[in-house]
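The complex appears here minus one protein chain, its other protein chains still in place.
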């Protein structure tokens, strides 16, 4: 029984966290609320550390390390509330890897591996396609601003659109979390190439497992901040951390995070080993991590009292990001509904 | 603006509570768990105080005082966890009053007003009827054991069955709260008389409003006991009532009770004035009081620690009764569903 | 039970309604009225206040001799209920008339009352309240702003925070420490401070949601004449408690957060991937639960109004309203944003009609669980002052303040 990341991975996790803390301090996240700028340093760092290439096979410029390093990176991204186009990394890259034609893979994966390109995905809306040209609107698209390539759905198949094509219109949308840019993309008879695979579920599960790690990273940082604050802040002659109302709140947050982390770890294992129970495990990771981060962000803000409501505090960074991540692949209640359907149908996990 | 019981009613409420505390002390409720015996003294007391006759018009031996005294009595019944056949009082009596034929009213209401008869209601099951004879099973029936008369539904109409008829078979069922007896009744071609009204909703709303008051009475007594205990019991050098975990739990219980009480009072007003918003008000009273009592019973048991789990403590009396009352007219979630349907349809209250 | 106004209150309501119809500018909801900046808001508020003052509606429950209406608190609330149907400028005079002036009347010398009360009621002067400090929130008595007696004046240094309206106020109630060697509560004194005096600097606080509804106030060598002292030196805690008690008279005030009616309204119009939101059983259950809470609170307000009518002051049980309503608003806002799927990450203005209020409850709901007593403090208040549970052991109240402050 070895249900934990190996020593090597734990070292990598530490490295990633420390490196991102430096490249993307919380002060930078606060600035991003005003500027909406991506943290290029952090993105390049992930490239240098081989994270951008980890989900890509060595044939196409990747390092073939598989999903575990990326999961650890996602946790560090969550911890640092970094402003980077994660949808490219969590979702688009594995989707091109699993469903792209050899030409598409050859064209895009090396650029994604090096970080010189980013991709976005919007497979929920059904677009019109005629003669390999796409028409319609996708919105809101995460990481669409500045993406070199978009993956969309039309005629119940996946298509890849080169965003350099001039018949693509992008309009930035105002996000509650400017560290996660959203936009509306309009295609008007835009050339597209068909992807050869059409099973988008693996990449979606890959994405939500990564997001779960990001949520756990964010929730943990929020909890840590609240613990520190409640050990310092005094009221009625004692630190507020000595009061049960604060203690029990923080214990409840910790409990939710630990449970979510256990689910995320199992989902990462399923992802890494290609286990058949990935859909069940990913749904569990997504649902529990979403709830954990929303709860942690909300209640750690409360622990900070009035200060938690100021722009100067860190609390709103977590509060915004928790909401953005809750929205990005649909709310927890939907994932719980999918989870329940699988459980009632008798699905179980391998271990 | 006078949203409160009048001084007279408040005096009556005090009298009722004191009288029932004496006639039905908690020690008697504990004994009832073993014996399943009805508290005849308490029942007779309600007769003497005019409560049994309050919902019955003066033509038929009633005192025509209307529903408010009964609501106050229900609260005192809840407070004392008294073992009495409340379904007769809350539900059957107003149903015969509103839907009985003059002959049925003349035959049964004076006996109900004096307390010499009790009645039960089971209008959920559809029974077969042929030539004014009923066949079928109703179960579980509250207060059916010993009832002189039963009101049932057959052919989508209400029927009244004289339980002295020998083609009626009664089987006692084992209730988790022996203070609220349940039974199964089997009719085999049993003579029945048709009731002239078929609007059972008014009496049902009357019943759930009374039950809401009973639930509030029980929840309040449970809360009071927990407050007393937490002011006495010491741990780590302080009374446990000085710890926030206990304080905040009790504050939450109080909050739920206060909200439920406000709904129950408005529902009582609707009942007393024949306001059109009774269905909305009754559903709100039922849903909030059910939740309040379940929560109060569960969490005040917790406040008592290990002692709360012993038979010797009072906690299980509330825990049992809260569950029995939650079950008796269907769970809170169903009433919330009805409430939501009315609200979404645009129904509002008068005040 | 009777929901009608008493005959005399019914007459008052009818007159108020008639007067408002004739004088209030715009009925709420019919067209938008906005005050783009503080100057415009204050000007509009001043104009409206002087109209009300002329008609006796400026401060209905305060004495006539100072320009008040000489009426009852119930009538004050009735007027506010009627006034809220109109888009008139709220938020400028509430603290002054609701908390500061009653404090002046209770504690001030005749000279103070003559100098300040009538001008506050007429709208000529605006008031704010300077109690909280960065290190004194829930534990107000931990405040550190110092006032030192120098001749006939007091010299004040320190920092206040969360001061609503400080930027346009003329005067404020100031709670300061005048004796650091006394115990925590015994060394405080309550003053009137001139907000235009040298050394008073007001800085807006930027909030989570980008808004700036509160201020920090920095006090550096601010001079306060001794005749502006409202309590005996060391008697400030009791004075401040008087002020906070008047806050409770603000019965049934709308704190501007969404409730079950918004949830019903939006979910009836909202189509999701699985159909109309109001058909979703999960949404329906939360509609019912939210209604049970906010309707229940409204009914409890009726009970408080009943007691007011009987001459009883609202007690600590009033804490229930904000405790329930603020976290519920946060919950409803999160539910509604969830229902928008991926769009739930966008700002309210991008989501369509009615969604800015949702976003505000998402952000400001978090603030309202803190402002005016955190959820945790309110539960303590209910437990200790309504249910009679013992206070927790503490040892900060018996030592001299300068030995305790960390």
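Each chain gets a letter, A, B and C, in the order it is written, and its residues are counted from 1.
The criterion applied here is as follows: a contact is a pair of C-beta atoms (placed from the backbone, for glycine too) under 8 Å apart; a residue touches a chain by one contact, two chains touch by 3 or more.
Note that the structure is predicted; figures quoted are calculated from it, not measured.
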Partner chains on view for the chain not depicted: A, B, C
Contacting the left-out chain in the complete assembly, out of A:171, A:258 or A:312: A:258
Hidden partner chain, residues of subunit C it touches: 280-282, 285, 393-395
Touch list for subunit B against the chain that is not drawn: 124, 139-140, 142, 173-177, 180, 182, 234-238, 243, 245-246, 294, 298, 301-302, 305-312, 315-316, 319, 323-324, 326-333
Missing-partner contacts on subunit A, residue numbers: 1-6, 223, 227, 230-231, 238-239, 241-244, 246-248, 250-252, 254-255, 258-260, 262-263, 265-266, 268-269, 272, 284, 287-288, 333, 336-337, 339-341, 343-344, 349-351
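Quick note on the criterion: only the chains that are shown with their structure count from here on.
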Most distant chain from subunit B, judged by the mean position of its C-alpha atoms: A
Approximate Å spacing (C-alpha centroids) for the pair subunit B, subunit C: 42
Centre-to-centre distance between subunit B and subunit A (centres being mean Cα positions), rounded to whole Å: 52
Contacts with 2+ other chains: residues of subunit C: 376, 379, 392
Junction residues of subunit A - those touching two or more other chains: 243, 245
